[in-house]
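In this view, the complex is presented without one of its protein chains, the others remaining in place.
Chain IDs A and B follow the sequence of writing; residue 1 opens each chain.
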Amino acid sequence: MMTRRALLLAGAGAAGCTPDRRPRLNVFNWSAYIDPAMLRRFEDERGVRIRYGTYESNEEMLARVMSGNSGWDIVFPTHSRLGPMAAHGLLAEIDHTRLRGLHNLGQRFHSPVWDNDLRWALPYMWNGTGIAYNSSQVTDLDSWAGLWRDDLQGRITMLDDPEDVLGACLLSLGLPFSSTEPRELLAARAAGMAQKKLLRAYLNAEVRDQLVAGDVLAAQLWSTTTAQAMVGNAALKFAWPREGFPLYCDCAAILRESPRAELAHEFLDFLLRPDVASANARVAATATANGAGQQRADPVLYPPDEVYRRGFWPPALPAAAQRVRDRLWTEIKSA
Amino acid sequence: MKGRGPGLVAALALVFLHAPLVVLVAFSFNTGRFTVWEGFSLVWYRAALADPQLAEGLWNSLVIAGCAASLATIIGTLVAYGMWRRPAPLLAGALYLSLLTPEVVTGVSLLALFQGGFRFLHLRLGFYTVIAAHTAFSIAYVMIVVSARLRQYDRSLEEAAMDLGATEWGAFRRVTLPYLAPAIASAALLALVVSFDDYVITSLVAGIDSETLPMVVYAMARRGVSPVLNAVSAFIIVGFGSLIVISQRLQK
Partner (left out) sequence: MTLRAWSLLPARLVSTFLLVVPLGIVLVYCFLTRGDYGGVEQPWTLENVERLADPLYLAILWRSLWLAGAATGLAALAGYPLALFIARSGRWRNLWLQLVLLPFWTSFLVRTYAWIFILRDTGLINTTLIRLGLIHSPLPLLYNDGAVLAGLVYNYLPFFVLPLYATLERLDNALPEAAADLGASPWRTFWRITLPLSRPGLVAGSVLVFVPCLGAYLTPDLLGGGKTVMLGNLVQNQFTSSRDWPFGAAVSMVVLLASALLLAGLLRHKTARELL
């Protein structure tokens, strides 16, 4: 049924005429980050259509919406991209008077460090970067420094992401994750190059199957992806590293180009409903920022308070520091 | 180098070319997720057929490839004919260059053009930007195939037709075009495949309604190895394989 409708919609789009006159909301989100049933529910409740697209990285999303006429209404940038996107004039301000469910947000997300009064976006889902490991063959792996172990040669992966890899290098040396000090960054590069010899690859979500299959024994990975992998292999464990770890919150934002601000706000309010939030969190197997919708007490997804205190929300890097880091990353990758 | 040497290496090379695809298709019928044979099943095909994103991607790809291949075939055939009448080195150079430009560069340059254009014309990325991009890079393929056929074409045939009172256009339509028909058909097929297959350029110029099958496949491959992907691959391999075989039969 869904298939036929999708075909019909695509066909109509191709022909440039729309048989379906319902207003349409265009939502661009991370892949596997929503319960499709909730989209249908919103469509039925409001008598609208949702065009739902997915992306795999912030960069992919930014590349599309940067021109300011992408056609999308709602996107889900990670918290550190909100500032730059707002500065670039891409985001519309959230009108709190249109949101009835704002109080459902978790305590930690009423006034987050990256967007104090929730001016640009609403926290949606969150997770952190830590270490996934196979406890049947690896023990005592609770620190970033543990990812430099010789005995795991060829069975370790790091994320394919400059911020996370350089950040882990810095943390393993006892330096701050978001350092902009040239001397510290050079030390991180040296650590990264030394580690590369031990690495199997730089992989993002693809590593999940390899963890399940036992090919990879230790991986720098997001808590969400690890939780998904754990379903397939009971020996997998997740460590929130001792040195500290970055937390990332993906937030629902309305693009300034959107001509449907009212409908977009209604969708955001819909996402704030506790039952909707909990359905979405269940399907995405991740931690919701919606306190009222949080059902599980999974220590991988929701670290206990004493662990959570070691985490931090990395800020956006200044452009100059970004340049230095890009170069170091290229050096590590091409070494 | 007469004897059996080349034959043996050729056989190995053919195995090298086909074995990966055969294995891929074979394991699309496997019950299990992993590369250990656990029994025959169509479960992954059912999963692929039930995926709305795949269905939409397939449909978008077919529409885009259909439009782009038609346009490229017409334009490419015309340009091959025009250059056969008298060479146009600058134009030929530009088209050959398009064939050799790395896809990333082509994609980025088109994105730059479209984004620049949008600022003034208030346009959006979408079906037509993808079709325009695909048409642009397919023309050279069509031109090469049709030119090859024209090289064996006897100029006097067209001249004779004109001597007998046909107009220039009439001679082209009645004499030259029928002669070129088989080459045009192969060229159209080539353009269709090239367009259907493209990921790099498409991913840069696609808009919100124009996600193609390769884009969906790439996103799936990024998320990890999945037998559903094997099933989709089998669809593509068998689909195009039979298209090629049928077209070869028709040309005989």
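Throughout what follows, contacts are C-beta pairs under 8 Å (C-beta built on N, C-alpha and C of every residue); 3 or more make two chains touch, one makes a residue touch a chain.
Predicted model only: the values in this text are computed from it and were never measured.
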Touch partners, limited to displayed chains, of the chain removed from view: A, B
Candidates A:E43, A:D215, A:E243 or A:D298 - the one touching the absent chain: A:D215
Residue, one of B:A48, B:V79, B:V130 or B:A191, that touches the chain absent here: B:V79
Hidden partner chain, touching residue among B:S41, B:S70 or B:S98: B:S98
Subunit A residues that touch the omitted chain in the full complex: 57, 59-60, 62-63, 66, 84-85, 87-88, 154, 157, 160, 162, 196, 199-203, 210, 213, 215, 319, 322-323, 326-327, 330-331, 333-334
Where the unshown chain meets subunit B, residue by residue: 1-3, 5-10, 12-14, 16-18, 20-21, 23-24, 27, 34-36, 74-76, 78-79, 81-83, 85-86, 88, 91, 94-98, 100-106, 108-110, 112-113, 116, 132-133, 135-136, 139, 143-144, 151, 168-169, 172, 193, 196-197, 199-200, 214, 217-218, 221, 225, 229-230, 232-233, 236-237, 240-241, 243-244, 248
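The rule is simple: only the chains that are shown with their structure count from here on.
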Distance between chain centroids, defined by C-alpha means - subunit A, subunit B (Å): 35
Residue numbers on subunit A that touch subunit B, as the complex places them: 2-3, 5-7, 9-11, 13-14, 26, 28, 31-32, 51, 53-54, 56, 63-64, 67, 69-72, 204-210, 213
Subunit A-touching residues of subunit B, taken from the complex the two chains share: 34, 49-53, 55-56, 59-60, 63, 115, 118-119, 122-127, 204, 207-209, 211, 219, 221-226
